[in-house]
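Structure first, commentary second.
As you look at this complex, bear in mind that one protein chain is not there, while each of the others sits in place.
Naming follows writing order (A and B), and every chain is counted from residue 1.
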Amino acid sequence: MTNSWTDIKNTDLVIVMGGNAAEAHPCGFKWVTEAKHHRGAKLIVVDPRFTRTASVSDYYAPIRPGTDITFLMGMIRWMIENDKVQWSYVKAFTNASFLVKEEFGWSDGLFTGYDEEKRDYDRSSWEYQLGEDGFALTDPTLQHPRCVWNLLKAHVDAYTPEMVERVCGTPKERFLKIAEMIGECSSPTKTMTSMYALGWTQHSKGSQNIRGMAMLQLILGNIGVPGGGMNALRGHSNIQGLTDIGLMSNLIPGYLNIPTEKEPDWETYMKSRQFKPLLPGQTSYWQNYSKFMVSFQKSMWGDAATAENDWAYHYLPKLDVPAYDMLRMFELMDQGKVNLYFCQGFNPLLALSNRGKNTSALSKLKLLVVMDPLQTETARFWENHGAFNDVDPSAIQTEVIELPTSCFAEDEGALVNSGRWLQWHWAAAEPPGQAKHDTWIMAQIFLRVRELYAAEGGAFPDPILNLTWPYADPSTPMPDELAREMNGTALADVTDPADPTKVLTAAGKQVKSFAELRDDGSTACGCWIYSGCFNEDGNNMARRDNSDPSGLGVHSNWAWSWPLNRRTLYNRASADLDGKPWDPERALLSWNGERWEGFDVPDIAPTAKPGEVMPFIMNPEGVSRLFSRGMMRDGPFPTHMEPFESPVQNVFNDRMRGNPVARMFESDAATLGTSDEFPFVATSYRLTEHFHYWTKHNKVNAAMQPEFFVEISEELAAEKGIQRGGKVRVWSKRGEVWAKALVTKRIKPLTCDGKTVHVVGIPLHWGFVGAAKKGWGPNSLTPAVGDANIETPEFKAFLVNIEPATGEALA
Amino acid sequence: MTQREYSESTDRIVQTQPVVVKRYITFTRVNHWFTALCFIVLMLSGFALFHPALFGLTALFGGGQNARWLHPFVGVALSISFLGMFLQLAHLNILRREDLVWTRHIGDVVSGNEERLPELGKYNFGQKLVFWGMFWLILVLLISGVAMWIQYFPELVSIETRRIAILVHSIAAVLIVLVFILHIFAAFWTQGTISAMTRGTVTGGWSWRHHRKWLRELARRQRTKPAE
């Protein structure tokens, strides 16, 4: 989230699209009710199904799964056409005026530079025109035909309301009504917030869905302002923390990158990261990359990381592929190229697309280690459960070791919520039975591995032998020890760069924040964005003062928020070019002539003059991007792409299937179905009664929603002769499931490109272990294709067929 | 052998000096007293649940819970038991022309001037009234009782129907208790009656006075054939 949960109460309009906040995030959704009750805010829901969020909305529109980009580009087109643009914001705070290279263009659904062979773009033309001084060329009048604004206008021109209706199936009058409601938020004193989740990410072009809304929000001037923002609702209580500390295969903590094979040495690695400003006077905060990176290396290897050995850069693994995401891991596993798989807090048998392939892949492992507080289907993938898990245990040789871990209520530490708040919590109970904390288990493994390396040497023992392990009890790293490590420590006195005699933090003390990190080896910091969470003031994450002098839900003394306890990202943009808040009623920050002051920590240097230093300090441009240059693999603007399995062809290019640059393994391409065989669009989702595959173990949750079902319209039920509550079989090219039929008015057939499109809703939550009735997850049906940028599997739009079930497959 | 119209096959004059008449065999008497016992249990437990002032009666059964579960089971027992009575007694309780005359002269019954009344068979109209009253009211109580028996038949009827059932059950219960009172009263008031259900016999005088046609038929049935 750019903003915080509590900030949602400041909004005038909530749009829930690509998510189902009331059901999947009911506790956070309270802030929507708060905004509705106390601010008179309106709520719009755009979703294939009339969800429980829609039940409390002011306006609802249906949409065909996987067509959000068309809807959003249509929205941008309408805003431009009807002059619903926050012009001061767009001109000053976005790259609307930047000139783009002449070669850049778009036709037939593709941008320039497409190579069909490689399924990739040559992105060199997706770039600004640079002057001789290295700075980007701009036209502040927005008259230049090559300026981003005019290219955007041209790009969205095709997305008329009629086109939206044709592609999305959203009735034109509903689209226009929503456009009018959103258009009101182009006023500087009215804001819209976007709340989304996996309904947008789980597509082969998920990142572009989110880009689409971010662009709309920028055009309305809603980024960085109270009640605005792009608010990704994270699906697990600490999934934000997971991404922050770099559990992605290509990241290290704080969104720093694991080097690739093309970056064999420190110099090459750093060269492409310390972005120089693209406009004069801009911050381009990533220029500090080396400070974070060196401090990270010092935190990892202490004295073994020195200036002489390039901070032990050679200890870091170098990626030979862009990422070892889970789709790739399971592909490799299925090819027999993985021997040992550690599965910690993860249930891939049900969570990863194409279950049949998952079973096959896990069966080829030599050893599977499952660390989980609960019994998981993955740990029992080899066990026969009739139709629910139809495997032959005698044919599976994988050894499975289960290491029971503690659950969240049994350990201490910080959970990072969607709003980036690190909230410390304390153990409420002892782990039962043989369950142990994850940190204890990992310490045991590490200590033994280190012993082996010490005894036997091996090819490259240094990174293991030299790893910093400063814990009081080496076998049990404590949560506060780990938190302090992430905050960072001064290894030598940290002095003020302007006055080297002034010691900011003495050696051995916790650094105050990442502003004190240095690239000379004098500081260590495990996760630079968390720096400040546990400094000499103590454990700031454990703060519990809920006072809010702002009245805007800032709550600065409640827990701690990264970065720097800042509650709203880009908050400098909540004030105009002169530093005056756009809306005096919701004043977060203002320029007092000398410095920024207000209720939140400014997202800019405190003395950065408003007319000179632009708000988006992480971008070398200093402004936000309507045109994202070559940063994304599938285009600098979002363009309509059909899901890989779709009932209709791409209106721009009927030869194009799915996202033209999404990575697709050959084995997976063979398992894609067509609409002739599988005429219905399926989408998957959570239900509010459950959390993933966990709560089916809980008898109370299981009683609230006991049995697997699929949702279909009354029309489809009539067409197929399906009774409410009757059994159905749903199958795709990849598998089949049996479920109860929930026949509802809440899903209505859509008309897309003259064709009737029926949607089948498939909730997750059921498996073959736990208290609830046995069932299946949607991943028995979903294709193994991921987003072009981040490889999130396409769970939200695929094709199935359905029929009344005969036989007794349901237990 | 004389045709049997007013008597049971088991009814017979057992002694002539003085006359003693067998009115009820042991089975019938046991059946009657079992029914009576059930009735009393039902009445007491029913009253307890009918009016708060009488809730204390549940103490007889060891508390309200016991009274609550006992009542319907005893109700079923009574119904079955009464069915036994019914099968034995129903045919002689069918109303006849003379019952109408008897009813018209009810004043003479009360004042003891029974010579002004027609001769009667085994049962007079009053007794028949008790019999049929019991029969119909038990039927009503049984049906409404099952509808109320929520432990075992929670889904049998709608709440609205059950409300009516409860009301009907209460009213029928009051009526059947009235019939019961009439029954006891008549048994006591009419001297010589109770022995019919205790020893199974009545005196000739009682029979002559109240059920002369019955007595006459029994005597005729016991006429020895000339050939003997």
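Going forward, a contact is a pair of C-beta atoms (placed from the backbone, for glycine too) under 8 Å apart; a residue touches a chain by one contact, two chains touch by 3 or more.
Everything that follows uses one rule, which is that contacts and distances are computed from a predicted model.
Asker: Determine which name in "Alpha-D-ribose 1-methylphosphonate 5-phosphate C-P lyase", "SusC/RagA family TonB-linked outer membrane protein", "Branched-chain amino acid ABC transporter permease" or "Formate dehydrogenase (Quinone-dependent) iron-sulfur subunit" the UniProt entry assigns to the undisplayed chain of the complex.
Answerer: "Formate dehydrogenase (Quinone-dependent) iron-sulfur subunit"
Asker: Specify the residue from the set B:Ile143, B:Val174 or B:Met197 that touches the hidden chain.
Answerer: B:Val174
Asker: Which of A:Glu23, A:Asp47, A:Asp411 or A:Glu621 touches the chain that is not shown?
Answerer: A:Glu23
Asker: In the full complex, which residues of chain A touch the absent chain?
Answerer: Chain A touches the missing chain through residues 22-23, 26-27, 29-30, 32-33, 36-37, 40, 42, 50, 52-56, 58, 60, 688-689, 699-709, 723-726, 740-746, 748, 771-773.
Asker: By the contact definition given up top, give the residues of chain B that touch the hidden chain.
Answerer: 12-20, 48-55, 58, 63-65, 67-69, 109-110, 112, 148, 150-151, 154, 159-160, 162-164, 166-167, 170-171, 173-174, 177-178, 181-182, 184-185, 188-192, 203-209, 212, 215-216, 219-220, 222-224, 226, 228
Simple rule for what comes next: only the chains that are shown with their structure count from here on.
Asker: Roughly how far is chain A from chain B, centre to centre by C-alpha average, rounded to an integer in Å?
Answerer: Spacing between the chain centres: roughly 84 Å.
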